[in-house]
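Of the protein chains in this complex, all but one are displayed in their positions.
Note that the chains take the letters A and B in the order they are written out, and that residue 1 is the start of every chain.
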Amino acid sequence: MNGAALLVALPLLTAFLTPSIGRVSATAARLLGPLVLIYCIWLVAGLWGASLPVSIAIGGFAPPLGINLYLDPLALLFALAVYVLILLAWPWTEGTPGQAALLMLLAGSTAALALSGDLFNIFVFYELMSAASFGLIIVRGERAAHLATLRYLVLSGLGTVLFLLGVALVYFHTGTLNLAQLAQMAPDKLAGAQGLAAFVLILLGVGVKAELFPVNGWVPEVYAAAPRWLSGLLAGLVSKLAVLVLLRILVLVFDSEQAQAVLLVLGLAGFVTGELAAWWARDFVRMLSFSSIGQLGLVFVGFGIGGAAGVMAGIAVALHHMLAKPALFYLAESWGGSLERLQGEARRAPLAAALFVLLALSLVGVPPLPGFWAKLLVVMGLGAKGSALAWATLAGILLITVVEAAYLFRLVGRFYSEGEPAHAAPRLHGWDFTRALLLGGALVAAAFWIVPLGHWLEGASQLAADVPRYITTVLGQGGAP
Amino acid sequence: MPIPLDTLFFAGALGLVAIGVVGMLASRHLFRVLLCLGLAEAGGNLLLVLSGYRWDSVAPILTGDLPVGVSMVDPVPQALVLTSIVIGVGMEALAVALLIRIRRAYGTLDGHALLARLREDLDERLGVAPDRSEDLPKGHAPFPAPAAKEQEVNP
Partner (left out) sequence: MRKAASLLFAGGLAFLLAVLVAKLPFGETPMVLGKQVLAQGAEQTGTANLVTSVVVGYRAYDTLGELSILFTAALALGLVLGKRNAAAPRDPDAGLVLRASADLLLPLLLVVGFYIILHGHLTPGGGFQGGVIVAAALFIPILARPSRGLDHGVLVWLESLAGALFILIGLAALFQDGAFLEPLLGKGELGRLLSGGTLPLLYLLVGVKVGAELTGLLVNLADAEAVE
């Protein structure tokens, strides 16, 4: 069981060694990463059968004194997604050793975030995830990438300061950092305005990566300047891990009506602004970036519902987006550019156009695709919550979904319309299309097996929302309230 | 009227954060923005290390001659601050390297001017600039930057 630490240690070890290996053989440096990722996938598969949830103490120091890893189905699912998506995005042909090392650092840090059970440990690996993504954006970038990254870095630095202030407030009141112990103390020590303030500070800090409403100005700039596969990774993976740690912190430590209201408001604001901006976008990549902001707003609305239903709704939207957005960014490898170039694209690339239609239908939420079920969970959760704010949010979401449908179907219409653009988009690279197809295939498979998947997700969400279980798992029976 | 010590410490931490944030928002020059970010981080670190302070306590190092009844301060925040300082150093170094490259590519570090140039560059890269050239975009780098723009950069 202690072997779960390998999920973080091995990618980091590989990253440390890659630059030196790259000096000897660039090919070896490029191939080492995928091998380690595959081994990690195998490790996750092995852990899947174990009795979950389980807590693993790093360094043999029992929590709360030492740092612990917390393994539940949700954590393992996200760890698996980390390795699979990075393996899929691996730059086989053009990658440099430096790029390989940075990708392994990204894998290690995101896996660590999925498993972490300690507030400050989350902070450290969140920063590592930031640093690795900065490095990946700029590694081969032009000057625009450098500038966009600097602006991102400064905003993210501001987020770091807020995160630190939030951690300091929490530590002042509780004197501990372990999430389970914090969960134990929170109703007593962090219930009032102080707790809410700490939550908002941490929310804004983590929200930078999660594309939360007021701190997402970097998204369109960075996604436009970065390579497309990397934008897909940032939108599909990095934001989701930020979402997962936010979920843990919310459910365990700051589970209050006010915190949920904050999430509902900010999430709705993100959904509205993101989808409206996407409607105005004149090019494919910006459209995808803004739609990503909108989808993540929907995730936060889901978390704002509260309880196991809220966890399930938010995670369902996040998982759906995790498949759909990277696929769209792989298509953008050749379609990136003005939307006018895509006039009549369905004749030139019928398969890719059909795949886009599938993804667009799922994003809008047309049954029976997974996107529909995810959105339905959010809508039903809001309806069941029943407060005035929840109804207002529900109305906003339904209204803006029309906008989302409008811009996506406008583009679909353009695909199947007559007429040739002055400059057609280039042919899609075979490997890019294959990767998009794999993700799209996963989406279709999810639509077929939606019932067992729904049951599984319901169980996982109930486990994640079960705070007493979390506390006893980490602190033992003595920790029971 | 004597000012309580804790007020002074808190004022220092919060003052640094406030000065830093105001400076980041108000400065146009990117290097100043970066310096202000460093200040704000220092404020955050100070608040974090204050969270471990105890009155009448000594440094958490066992020397064997600790007087009876004297306690030690909390060692955990000290370790945390060490970590967060190192993280700050790494990020600042990366930011400075980016500044050097940006200064060389754009010839300026003025935030407003750079933002306008960034929008132009991105529009160009995404193929929606008003004066899009008629070159056919191709393959993985669909829109090569026109050569003319690179030359106007100051050395």
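Criterion: a residue touches a chain if its C-beta (ideal position, glycine included) is under 8 Å from a C-beta of that chain, and two chains touch if they have at least 3 such contacts.
For clarity, every value in this text was computed on a predicted model and none was experimentally measured.
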*May I ask which residue of A:90, A:125 or A:433 touches the chain that does not appear here?*
A:125
*asked:* If the hidden chain were put back, which residues of subunit B would touch it?
replied: 6, 9-10, 13-14, 17-18, 21-22, 25-26, 47, 50-55, 59-64, 71-76, 78-80, 82-83, 86-87, 89-91, 93-94, 96-98, 100-101
*asked:* Contact with the hidden chain only, please: which subunit A residues?
replied: 2-3, 5-6, 9, 12-13, 15-17, 19-20, 23, 56-61, 64-67, 96, 98, 101-102, 105, 108-109, 112, 120-121, 124-125, 127-128, 131-132, 134-135, 138-139, 146, 165, 169, 171-178, 181, 185, 189, 193-194, 197
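What we mean here is this: only the chains that are shown with their structure count from here on.
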*asked:* Looking at the complex, which residues from subunit B come into contact with subunit A?
replied: 17, 20-21, 24, 30, 33-34, 37, 40-41, 43-45, 47-48, 50-52, 74, 76-77, 80, 83-84, 87-88, 90-91, 94-95, 98-99, 101-102, 105-106, 114, 117-118, 121-122, 125-128, 132, 134, 136-140, 142-143, 145
*For subunit A, which residues are in contact with subunit B within the complex?*
120, 123-124, 127, 130-131, 134-135, 138, 142-144, 146-151, 153-154, 157-158, 160-161, 164-165, 167-168, 171-172, 175, 177, 221, 224-225, 282-286, 333-334, 336-338, 341, 423, 425-426, 429
